[in-house]
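As you look at this complex, bear in mind that one protein chain is not there, while each of the others sits in place.
Chains here go by letter, A, B and C, matching the order in which they are written, and residues are numbered from 1 within each.
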Amino acid sequence: MVAMSTTIITITRQALLARKEVWMTLVTLLLLAAALIGIGLYGALSQQSFVMLMMGLELMLNGVMLAAVAFWALSGAGAPEGQLLTIIVMAVMAIEMAMGFALVVAVYRGKQADMTEALSELKQ
Amino acid sequence: MNHGILVDIAFLLLAVLAVVSGWRVFRTDSMVRASFFLLLSFIAVGAIMLLLAAEYLGVAMFFMMGVEMMVMALFMVMFMMNPAGLNPMVMVHQHRISMGAGVTAFLVLGLMALLTRFPNRPLPAGLEPVASLGHEMLGGSMLIFESAAVVLLATMIGVVVLSSHRGRYGAANEGSLPPGLAPGGDPAGKPKEDQDGGHEHHHHHHH
Amino acid sequence: MELLTLFIILLFALGAGWLVQWLPQRHSSMPTYPQRAPFLGGGSPDTHAWNRYHVRYYPMTLLLIAFEMEMMFMYPWAVVYVEEGLKAVMEMGMFLAILSVGIVYAWREGVFKWQ
């Protein structure tokens, strides 16, 4: 604990002297993205409701987009493909949401259910 | 004024905001609140993108996600038992496995981020992110761009086919029953007779 | 720098909006429960308002989510439009033409009618 806090203080002091960002680096950004993906995965696996499950997926994609932009800005030398990738992820998200909700509507009409467990008979 | 340290402080605050609000999505009782927490998480990530000089993508996050989460909230109200949060609720299954999977994913991805050496190639000076994106779209990635149109069109048609309740063949909710007030009870608020007529068309069944 | 300015302005506006609501009401008592019943033109509501609610226009919102994606492509296009000239016209023309098919189809199916 003590060692960790001294490291943090040293890094911050170096940052003050060097006048550039030390905390917003590729590694920390990727860690943040990993945290978002982890939470999203938990949500997507644990939620019973279809709509909440979708929220978990969206949170995972949120982390993916952050990672893509971080690579674009800090490791990809600003290649436009990095930005395009983010836009594609956004499009995937929009399509997933639109189709997902449309399916929920259609299934709800037929079955009056929006729980994933109640949909298991669809597998048969 | 020290620019770097301000960016750092902003980044740390936004990172905490993104993670905490992302976690709160699955820990709040009200479904509408959950979707707005998710929006908050998106906004924090968008602001981090702004800090990373992705001016267009960061701002675009705000408006795309603003609309998407608004629609998400509407569907929460339509389909969830508890849009309000007046009574606490837990709606999880396989809680432990999911928790383990989430933590594992975080650890694996985090270790990958820590152990891999990524090339350090920052943005070149004088890069215009929006213009470079535009040139890429019209030039090299033209096919991606146009096929996005086709995919979006397919989505639009699919959405209309699946969800439009009117359609050309009469109301789509013909024959469907609202849920009972008590489990297994009579359907609630069922119209006594068909108001629309149109008996000749049958409701599509899902196989 | 600009972001810092924006942040300060945001903070001021949010803080002012919150303080104006909070400061005068610190010591005042809450209204009594009979007064808190929601207004319903004289009638008293049977349930709380946060019920399930059938939002009639939902097909329109789903369509919007798909159609709105096209904005993501249009903003960068607008920046390079004059530079690229006719090529930009052709490509975006095709893009928009494809998407308008969806709008016209949705209109024909009556998505934009409420109720």
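Definition applied: contacts are C-beta pairs under 8 Å (C-beta built on N, C-alpha and C of every residue); 3 or more make two chains touch, one makes a residue touch a chain.
Convention: contacts and distances are computed from a predicted model.
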item	value
"Membrane bound protein complex subunit mbxG", "Acyl-CoA dehydrogenase family protein", "NADH:ubiquinone oxidoreductase subunit 1 (Chain H)" or "Ger(X)C family spore germination protein" - which is the UniProt name of the missing chain	"NADH:ubiquinone oxidoreductase subunit 1 (Chain H)"
Touch partners, limited to displayed chains, of the chain removed from view	B, C
Hidden-chain contact residue, picked from the options B:19, B:70 or B:101	B:70
Where the missing chain touches chain B, by residue	1, 30, 32-33, 36, 39, 55-56, 59-60, 62-64, 66-67, 69-71, 73-74, 84-86, 128-130
For chain C, residues in touch with the removed chain	1-6, 8-10, 12-14, 16-18, 20-25, 28, 30-31, 33, 35-41, 45, 48-50, 53, 55, 57, 60-61, 64, 67-68, 71, 74-75, 78-83, 85-86, 89, 96, 100, 103, 107, 112-115
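To be clear about the criterion, only the chains that are shown with their structure count from here on.
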item	value
Between the pairs A-B and B-C, the one where more C-beta pairs touch	A-B
Between chain A and chain C, centroid-to-centroid distance (C-alpha), Å	22
Centre-to-centre distance between chain B and chain A (centres being mean Cα positions), rounded to whole Å	10
Chain centre separation in whole Å, for chain C relative to chain B (CA means)	14
Contacts with 2+ other chains: residues of chain C	58, 62-63, 65-66, 68-69, 72-73
For chain A, residues contacting two or more additional chains	87, 90-91, 94-95, 97-98, 101-102, 105
Touch list for chain A against partner chain B, complex	15-16, 18-24, 26-52, 54-56, 58-59, 62, 65-66, 69-78, 80-81, 83-84, 86-88, 90-91, 93-95, 97-99, 101-112, 114, 117, 122
Residues of chain C defined as touching chain A within the complex	58, 62-63, 65-66, 68-69, 72-73
Touch list for chain B against partner chain C, complex	3, 6, 10, 30, 32, 50-51, 56, 60, 63-64, 67-68, 70-71, 74-75, 77-81, 83-86, 130-131, 133-135, 137-138, 142, 145-146, 148-150, 152-153, 155-157, 159-160, 163-168
